[in-house]
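Here's the structure, in structure tokens; my notes come after.
A single protein chain has been omitted from the complex, and every remaining protein chain is retained in its original position.
Chain naming follows the written order as A, B, C, D and E, and within any one chain the residues start at number 1.
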Amino acid sequence: MMLPTCRIKIINGNTCQPMTANINASAQAVKFPHTEIVTVHPQTGPESIESFYDEYLAIPGILEQIILDADSDAFILACWGDPGLEAAREITSKPVVGIAEASLYMANMLAAKWSVVTTLHRVRDMVEKTIQKTGLTERCASVRTTTLAVLDTEQDRTATLKVLIEASQLAIKADGAEAICLGCAGMSGLEQQLEDHLGVPVIDAVAAAVKMAESLVSLGKTTSKRLTYRFPELKTIKGYKPHFQAKNF
Amino acid sequence: MMLPTCRIKIINGNTCQPMTANINASAQAVKFPHTEIVTVHPQTGPESIESFYDEYLAIPGILEQIILDADSDAFILACWGDPGLEAAREITSKPVVGIAEASLYMANMLAAKWSVVTTLHRVRDMVEKTIQKTGLTERCASVRTTTLAVLDTEQDRTATLKVLIEASQLAIKADGAEAICLGCAGMSGLEQQLEDHLGVPVIDAVAAAVKMAESLVSLGKTTSKRLTYRFPELKTIKGYKPHFQAKNF
Amino acid sequence: MMLPTCRIKIINGNTCQPMTANINASAQAVKFPHTEIVTVHPQTGPESIESFYDEYLAIPGILEQIILDADSDAFILACWGDPGLEAAREITSKPVVGIAEASLYMANMLAAKWSVVTTLHRVRDMVEKTIQKTGLTERCASVRTTTLAVLDTEQDRTATLKVLIEASQLAIKADGAEAICLGCAGMSGLEQQLEDHLGVPVIDAVAAAVKMAESLVSLGKTTSKRLTYRFPELKTIKGYKPHFQAKNF
Amino acid sequence: MMLPTCRIKIINGNTCQPMTANINASAQAVKFPHTEIVTVHPQTGPESIESFYDEYLAIPGILEQIILDADSDAFILACWGDPGLEAAREITSKPVVGIAEASLYMANMLAAKWSVVTTLHRVRDMVEKTIQKTGLTERCASVRTTTLAVLDTEQDRTATLKVLIEASQLAIKADGAEAICLGCAGMSGLEQQLEDHLGVPVIDAVAAAVKMAESLVSLGKTTSKRLTYRFPELKTIKGYKPHFQAKNF
Amino acid sequence: MMLPTCRIKIINGNTCQPMTANINASAQAVKFPHTEIVTVHPQTGPESIESFYDEYLAIPGILEQIILDADSDAFILACWGDPGLEAAREITSKPVVGIAEASLYMANMLAAKWSVVTTLHRVRDMVEKTIQKTGLTERCASVRTTTLAVLDTEQDRTATLKVLIEASQLAIKADGAEAICLGCAGMSGLEQQLEDHLGVPVIDAVAAAVKMAESLVSLGKTTSKRLTYRFPELKTIKGYKPHFQAKNF
Partner (left out) sequence: MMLPTCRIKIINGNTCQPMTANINASAQAVKFPHTEIVTVHPQTGPESIESFYDEYLAIPGILEQIILDADSDAFILACWGDPGLEAAREITSKPVVGIAEASLYMANMLAAKWSVVTTLHRVRDMVEKTIQKTGLTERCASVRTTTLAVLDTEQDRTATLKVLIEASQLAIKADGAEAICLGCAGMSGLEQQLEDHLGVPVIDAVAAAVKMAESLVSLGKTTSKRLTYRFPELKTIKGYKPHFQAKNF
């Protein structure tokens, strides 16, 4: 049987081209043959997301990538924090997967307790809120933040790996983690080295999301339009291009 | 003793001028004499907020009202949902009060259990998430959504009152609410009529927030810059005016 | 690129052959081409699982199907209740997916709130405990039990569909469900008819689990052996065949 | 506009006159000009509250200060633990504010996570229960108890400050607190020195409660008499003065 | 083997002699032969407890019954609400059992979910807080309040039984209760008739507490004096008789 092509659009949450390339490489490496991956980043927004401010400025551009798309079968929001996820589900009936939630589901199937290892200390509250929105707080052993800025994760892979190993080992030994979720799309591609070093499953969130999106498309599932994720009401929206109007979706 | 003037800027979350006027009237009516209230709305964003999509498109414009401000002693986010509240706290050290949280604190001091009565059914999930972020889910008797669009609340006050009375009575009789929080800034000004009718405290969120902001300014309190609400890191932000750069705050 | 074959063994939790056949049909219908599905049932245990007693008598036979297997790349426990899931993860390092958890993760990606519609009223507590173990209680709108015995679901598909429609409509209208999880492997195959009728996503747990297992195998993930899911200690076990001894795994 | 006078009665929970004086000084320093503050302590009860036993013996005397009052517009219970708060709300329809809850609401508006720094180690359970009654347990980073007896806090301010600094620094560094709530009325007046030293917001609970009470009075709010806080039923009460009878309120 | 006598003092929480007699009768009927039961009520406090106000006025008199006692091996607080339980545990090292907690533990061993059926509607919040303090909120199907005043339960047993049957049937049919806890000491003695009528276990809280107290004494267990339940600090206590001073315990 030939599978129909499944086209997945991955939207890097920030406007940093090298990270888009890295995410794309990770996704291409794990996709099934019948899947076509297109990885983009927004035309507007910060080059990295490390604060609530960054996140909120990124979201309109992220949503625009869905609005302007006519061909994809599913969307992936590739920023750990799943920025704008609920809104994305409102403006399309195609499945939308956040990399954070995808990685947590996968961790939940491999370990009794897991930790999220991530970037700057200041994002702790954001990460905790993301886990809570997904609903899996009870299974989380800890959130381990580090001194890594998002862009650092791309630029110095050796140093990044070293910091991730240290933080993960603390999560395992002090907090009882039995698996590690990498809490930033920029860390994608380091999971195998980490896993080899740590001896516990390490989840790359981008890879996890590709699999979840392929799964949903394969089953023909679409987002519920029953209530919360209905298409937005038609209304005047100032200062945004016309395609942001609901009637144009 | 003469009190120094306390300047509070209220930011209506949406771009609907009549609602800005209504919010302003409510705020002016309850402020202390030494308080100066300025009510604005964003230059960009939807005319009403009734979905996650609306909310995320509104936030950059809301934040801009803080960034461009040099004189205010405190800010109020006047949209029940407290859109962008964490980001607002990052970009200023002045106190920022969300009208949702303010109304919940006030309800908590007047009643053992309270309900939130609000607009369209589709916002239930948004409202529940707002309550959960504030931390007060356990004290909430119920969220009662209605058929009221946000702009309806301004345009037909009689019909709005009628719908609010019905929903509130259900909250009181069926859900055990002992006070009512009005879950939309557009309902501001109806609280007294409702309270007279229902016989339980009815909290106007705008009024509650004005009092909280006056309180914080009066005590000289500022937002913690210790970790979560630090000023955002300096970085390139595409597609936004220069004043959105962190260095320009 | 040719994908290496992925062999997934699905273990129907009970000893009812027609249900095994039905589960197998559902799984074969949704698997990717490179996946090979083998569906079995235990050699010991009850013909249906409708009580904690049934479940506990079924588990040794379920585990035996893993112990005796040398070739599979992943296992699926096909009984909503995920019976023996933690033990299954102890006795193999291959991924083990429960159909209950798989369906909940999938529902979580499609809807803000979902309900589980299932068999006899007496299983309510079992179902609630299953959801709680997965960690997703907060996202659950309701558990709707019915008058359907497990074996009924196989024998009279028309009547089963009718009961499921009624229960699902109550979940949607009274409880706020925006998607439905079918809470019994015997209901597998009815999801499309139900979805067409209800207008909200309906998740077949068997299909969801096949996709999750394919995903985990595709990424090369294995169960964490760090602590909770370590192989059992070697010890004398009375009254079980020799292959139940840990040294023989 | 001249504001009508707002008369607030603050009830120090214990019978220690110097603490009453200290509380009064703090309150007078932060009140608005139109507010009149009267600070009292009960005629019966322990000189300090450091156990559940102390607290329960204090409550009748605290309530008596409300019963005997005819003129106040609001009441403040000035003991962190908000002793008798629900009963106080039953016996008057005037707003009653507990200093614990007031400080937590204020902390919630200034920081993502806060800690309570308080007196003797034995009060940990009392403090945790107080936070839980308010509903804000999830926002609490930690409770840090010390070797400070309540009366110590008044008598040796330098030593008290030193202990509070140490405990607060642990809360900030080890527990992730981004603001500090002073968990005893006796610590009132030290908040500014602490804040200067620590660099995070420090909330004096007495000051916070004065602002909350002024706010509620200013908005004309009264306690809900719908159910939980109804006036007590009329009945025989042995061993208490006649004014404790409900008919005499 | 002859068992040493176990002397248990039951303290009716209110000052209503007929209820003391009824409680005593229930306790005498279920005690083991070697147990000696003495049932008393406080010398001060309200004749019934139906509000937080009543409860707080009752507690000093309840505690006095422990302070003045030299001979008992254990104490039972016989008012559903366990008034002053933590303080009681501070002032003695003998075991202290609350009838509410005792009944919940017993219900937990007999049923997956149980409801509390109790007196006036206004006590709902008190009852919910009692359950939460014990820690068993998750196992509670519902709290069903009624029109029964506490003293009614003693005076018209037929009418009381009728009301309890109605409320219990609602709890069973609408809320999923599988056992009923009688939420007032005044209902003691009706459990068998109710159980016969309803067909589910009905727990008399007084009987449950007698058994728990006998159990603790039999095992030689005493209250932990490690931290929370230490004896109160010695201090001046105004307006109470000298035996209330900690040094006199």
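Structural remarks
The rule is short, and it goes like this: contacts are C-beta pairs under 8 Å (C-beta built on N, C-alpha and C of every residue); 3 or more make two chains touch, one makes a residue touch a chain.
The shown structure was predicted, so the numbers you read here are calculated from the model rather than taken from an experiment.
Across C:3, C:25, C:40 or C:149, the residue that sits in touch with the chain not pictured is C:149. Although one chain is not shown, part of chain C still touches it, namely residues 15, 42-48, 50-57, 59-61, 63, 84, 86-87, 90-91, 120-122, 124-125, 129, 132-133, 149, 227-228, 230, 232-233, 235-240, 244, 246. By the touch criterion stated above, the residues of chain E touching the omitted chain are 1-3, 30, 32-33, 86, 95-97, 101, 105-106, 108-113, 134-139, 172, 176-179, 199-201, 203, 207-208, 211-212, 214-216, 218-219, 221-224, 226-229. In the full complex, chain D contacts the hidden chain through residues 124-125.
Assume only the chains that are shown with their structure count from here on.
Under the contact definition, chain B and chain C share the contacting chains A, E.
Contact count check for B-E and D-E (C-beta pairs in contact): higher for D-E. Within chain B, residues 86, 112-113, 124-125, 176, 227-228 each touch two or more of the remaining chains.
Taken chain by chain, the contacts fit none of the simple shapes, being neither an open path, a ring, a star, nor a full set of pairwise contacts.
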